[in-house]
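What you see is the complex with one protein chain gone and the rest in place.
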Amino acid sequence: MKNVQSLGALMEERGVSRRAFLKYASYVASLMALPPAAAAAMAEGLAKARRQSVIWLSFQECTGCTESITRAHSPTLENLIFDFISLDYQEVLMAACGEAADAARHAAMADNKGKYIVVVEGSVPTKDGGIYSAIGGVSNLQMLQETVENAFAVVAVGSCASFGGIPKANPNPTGAVAISDLIGGKPLINISGCPPIPEAIVGSLSYILSFGKLPELDHLGRPKAFFGETIHDRCYRRPFYERGLFADSFDDDGARQGWCLYKVGCKGPVTYNACATLKWNGGVSFPIQSGHGCLGCSEPNFWDGGGFYRPLPTPLGATGTVLAGAAVAGAALGLGASHLARKHQKNYLAAPKSEED
Amino acid sequence: MTSSCANSLAPELPAHKKTGMAEPVLREIHARLESFAATGQTGAIDLAGMPLTRADREALEAFLGRGEVSATLDVAGRSEIWETAYSGVWWVRHWGGDAVASELIEITAIPEILKTDRTDAAGAVKRLALTLQQRDRGSNGDGA
Amino acid sequence: MDLLSFARGPALTFAMAIFVIGVLWRLIGVLSLPAWRDDSPPRKGAPPAWLSALQAILGKMIPHKTFLKEGMFTTVNGYVFHIGLAICVFAFAPHILFLKSLFGFDWPALPNGLIYAAGVITAGSLLAALVYRLANPVMKLISRGNDYISWTLTFLPVVTGLAASSHIGARYETLLALHILSICVFLIWFPFGKLMHAFLFVFSRGATGIRFGRRGAQL
Partner (left out) sequence: MTAKTTASGVAYDMQGDKPDLARRDAAMQTFVRDFAKTAAIHMESCVRCGMCATACQYYVTTGDPKYTPINKLKPFEQAYHRHVGPFAPLYRLLGLGSNVGIEMLQEWESLLFDACSLCGRCTLACPMGIDISELIKEARHGMYTAGLVPDRLELMDRTAKAWGSPATPADDFADIIHDAGEENDVPVNIDLPKADYVITTAPAELTEHTKALTDIAKILNKIGVSWTYSTEGFEASNIGYINGDLDLQEKMTRKMIDNALQIGAHTLILPECGHAYGAARWEAARWYGKPIPLRIIHMTEFLGELVTTGKIKLKPIGETTTFHDPCQLVRRGGVTQAPRDVLKALGLELKELEDHGSLGWCCGGGGGVVSNTRADPLRFKAFELKKKQVEDTGAEHFVTACGQCRITLTLGAKKFKWDKKVESLLELVADHLVD
């Protein structure tokens, strides 16, 4: 058993002091907006924790989520996570392949029964027995169920795993579903986004490591620390929204002035994520800062929201034809009603049906 | 389209502009320092949690000034820690690579991270003993 | 499907369809009834019917001074919430986008601060109207279920709109969905209750305008 030592002891062997834990904890606490005092407890928890076995499953996905977490921008800090966890199975990163890789997964599951964390990237096809995505002849569905069975917790990374994402978008040919639909009552964290913000993955995993429990989640299973506020609420262009200053196209004066992108389809008001505060690429920018509206990628069904450039207040669906039909129906009913009224007037005059009061 | 994609076209709340948010931070520091002086209750303020611009931080830093103690840590990247001109008010800046990863103001006798953990000390005891043993064995050998 | 997509999608489409059906049903149902023919010779110098109708439609905007002695509150408060509603509905950027998606053209919006203020004033004015309706013996006597339903369905979009814009009570997308759903109920009720006066006032005033205009009488 290789995971018996505490992380503290493990790091000490490498000549890294407890100060590293404190610094890391201070960083994560700041990310997750925990009170600074929580950093000490977190550091303490981390130092005492065993090295966490993590099994990373990749299903119907694009590997963007893996790309996101491996491109950390505070490498000295964020990369510590790879010291704190034992990434026992990760198809993109692991050296082993084929049966050896699969053996590693099974070994990790056996060694850490009930303790390992399953990270899932991608959604799972369920149509036709789940044949649309398989690894070594094992369907994603089978692999998920088998791996999750004795896991401590599941972390769905990215919108595909969290909500079904693009594979689940209309017409969803593979019958893709979110991980939450397949794992019964297993503790689950959804870290949505396409891709998710790396700090959100790191922060959430660290929290579990330190405190041995899941962070506080919203109603969609997302950590409130990262998904507690909308893009719109924290957007630096918000004052323009309030003043009614909008870009009407991507190439007009409003766009050049950096005005609010609401009219060109920004989904910021209904999208919960930390892009506006943590930003991307080490705080360089985020979509709105780069001149494009938020796509709402961390929300369920974002791909079917009626179009990225369709302003939020516009109705979804083909209203034009429906309303034309309604107009014809209304006119017909109106003419019918007046015809009926005249007929009724005549009949009623001929012989009023004595009605009850 | 390509030309209008440049970042420079999208202005941000100018980093050089003061928002006045440094003021409430100073009030909080004062309140916490008062309570530390009176009861020994320590506290910390995470500057990342405040909507401060770069100018705000610079103003805050300049206002608090530098005191007698400063330290540089080389752990998981670099960290800078100094006591400000106000005793008991410490500025803690952690770097993660080239960027500031977190920045705190601690109101305490000495920031926790500067103290040596006894577990580390225990490890050091072993390492020191081992080193001494190796040295003594070596010098003995030399002497033999 | 989440609540917001339901509200923006099927609910809104359904509500708008009912609105269109109901409005045309009621308007055409009434306007296609046969009219009495008026063969009385018009007074010499009487304006043409269309002008009489137009004069009545516009002239009736301002009540005669003598009716304000007792009708001041009704008139002023009525103006306040009608103008307030008009500002909220037609001058708020998101609403303009909604209307643009239906009609294909837009117009400049007012700053949100003004809209919020108008919304608060409108809500207050509507509450005052309700209190007046419940407290004034005349209003109480002549009020029907229709009036209270119409009041509620007008008030709800205002308060859900204010709640959504100020994030009070629930998550924004939930509030927004509730706001849209309240509009849906409003639209569905609109043609069947007194809210329909928004269309009917033209015909109602116009008809009396034509009758009075022919006689050379002042409306």
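Letters A, B and C name the chains as they come in the text, with residue numbers starting at 1 for each one.
We take it that a residue touches a chain if its C-beta (ideal position, glycine included) is under 8 Å from a C-beta of that chain, and two chains touch if they have at least 3 such contacts.
The model shown is predicted, which means the values in this text are computed figures rather than measured ones.
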From the touch rule at the top of the page, work out which displayed chains the omitted chain touches.
A, C
Residue touching the undisplayed chain, where the options are C:L51, C:L102, C:I142 or C:I168:
C:I142
Kindly state which of the options A:K113, A:K127, A:K213 or A:H344 is in contact with the chain not pictured.
A:H344
With the missing chain put back, which residues of chain A would touch it? List them for me.
333-334, 337-338, 340-341, 344-345, 348-349, 352, 354-357
Of the residues in chain C, which ones touch the absent chain?
25-26, 28-31, 33-41, 43, 56-57, 60, 63-64, 66-67, 69-71, 74-75, 78, 136-144, 146-147, 192, 194, 196-197, 200-201, 203-209, 211-212, 215-219
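The criterion applied here is as follows: only the chains that are shown with their structure count from here on.
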Report the topology of the inter-chain touch graph, choosing from line, ring, star, complete and other.
line
Taking each chain's centre as the mean of its Cα atoms, which chain lies farthest from chain A?
C
Take the average of all CA coordinates in chain A, do the same for chain B, and state the distance between these two points in whole angstrom.
33
Taking the mean of the CA coordinates per chain, how far is chain A from chain C in Å?
42
Can you compute the centre-to-centre distance for chain B and chain C, using the mean CA position of each chain? Integer Å is fine.
61
On chain A, where are the residues touching two or more other chains?
none
Using the touch definition from the top, list the residues of chain B that touch chain A in their complex.
1, 4-5, 7, 9-13, 43-46, 48-49, 73, 75-77, 79, 92, 94-97, 99, 101-102, 104, 106, 112-113, 116-117, 119-120, 123
Chain A residues touching chain C in their complex are 230, 232-233, 241-244, 246, 262-263, 269-270, 300-301, 304-306, 311-319, 322-323, 325-327, 329-331, 333-335, 337-338, 341-342
With touch defined as at the start, can you tell me which chain C residues reach chain A in the complex?
1-2, 4-5, 8-10, 12-13, 16-34, 93-95, 97-98, 100-102, 108-113, 167, 172-173, 176
